[in-house]
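Note that one protein chain is taken out, while the other chains of the complex remain in position.
Now for chain A:
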Amino acid sequence: MKKLSKLLGVSVLTFGCLLALPTKAQDTELPSTINWTIPFGVGGGTDVWARFVAPHLTKSLPGNPTVVIKNQPGGGSITGTNLFFQRAKSNGEDILGTSASTLYPFMLGDKRVRYNFDKWIPLMASPTGGVVYVQPDLGVASANDITKLNGVTLPFGSQSPTGLELPVFLAFEMLGLDIKPVFGMKSRGAGRLAFERGEAKIDFQTSSAYLSSVVDLVDNKKAVPLFSLGILNNKGEIVRDPAFADLPTFEEVYFKKFGKQPSGMEYTAYKKFLAAGFAFQKVIFIPADTPNDIIQTYQKAVKQMLQDPAFIKDSEIQVGPYENIVGIDAAQYLSDAITVSPELYTWISDWLKTKFDYKL
């Protein structure tokens, strides 16, 4: 709530400034070096994303400050994010880049989490989608044949029950698939390797990984795509993923199989974690107590960056054909996405316990 009122303040002020003193906002001076904390190691997905965004951000910010990426890996991003929460300076010098694995532990009440999203304002969120695919020897040509998978045990290489695969597990369960999770994969890439070895019968990859590594397999008849997770449109509905327009969404496949829309606690949980993990896959945060004019300068720069043709071109390659969410939309959706009601929390913790013997 505090954050929303803060936001309201910011937006009113922006508006006021734009009307009254158009030159004032441009005078805001940013520090000459901006430290962008990435709570992941060098070379990982979030790191590469940040390193691709950083030069564009430099270009768009007034005075072209140097954006330095500070990797602080550990605890699946919890360590670095905690440190940022404790130490970040609120003079525009410090910003943070997060991923689904920063949001999930917060939502699931991991006791190591000491950060709180109320204290930060999202500047930009980059969404992603994901695709589920299976081995061709199962005799499935598309999602239309999904009933052929009834009663077939499908090993699935996964990182952990509470990782990015969480909503995917929920989707599998709703579809009535007999999934045998094999945990301990070091990355989604390692999971894909298990699929390529034929050990895993079903797999899932986020959009960029699917486009770069699985499309080849599909072309060579070594994988059959089933469905995409879809993306959230700006009304909060799940629609077909523009990157995979010919693939049905999970909802469509469900409707086809059971003749009704998915519903209930399970689907609520699915949508929640899908929104947090995928629509907000990568987020840039700035401490909320940063002076308003600096926040506005950032917001303006990000908007400008998103319209830059050079950025759009690069973004298509690095992220996929998705629209980044900015400004108040980002804040509103994010706070919706990460709020887990006590009821839902109880449900999800019971589900993790019975399904994976995992204690929250």
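Throughout what follows, contacts are C-beta pairs under 8 Å (C-beta built on N, C-alpha and C of every residue); 3 or more make two chains touch, one makes a residue touch a chain; residues count from 1.
Rule of thumb we're sticking to: contacts and distances are computed from a predicted model.
J.: Looking at UniProt, which of "TctA family transporter", "3-isopropylmalate dehydratase large subunit", "ABC-2 type transport system ATP-binding protein" or "3-oxoacyl-[acyl-carrier-protein] synthase II" names the chain we cannot see?
T.: "TctA family transporter"
J.: With the missing chain put back, one of A:190, A:218, A:265 or A:338 would touch it. Which one?
T.: With A:190, A:218, A:265 or A:338 as choices, the missing chain is touched by A:190.
J.: From the list A:182, A:265, A:306 or A:328, which touches the chain that is not on show?
T.: A:182
J.: Among A:161, A:262 or A:320, choose the residue that contacts the chain missing from this document, as touch is defined above.
T.: Touching the chain that is not displayed is residue A:161.
J.: Applying the definition given at the start, please give the residues of chain A touching the unseen chain.
T.: 41-44, 47-48, 51-52, 55, 68-75, 79, 82, 112, 155, 157, 160-162, 180, 182-184, 186-187, 189-190, 192-194, 196-197, 199-200, 209, 212-213, 216, 317-318, 356-359
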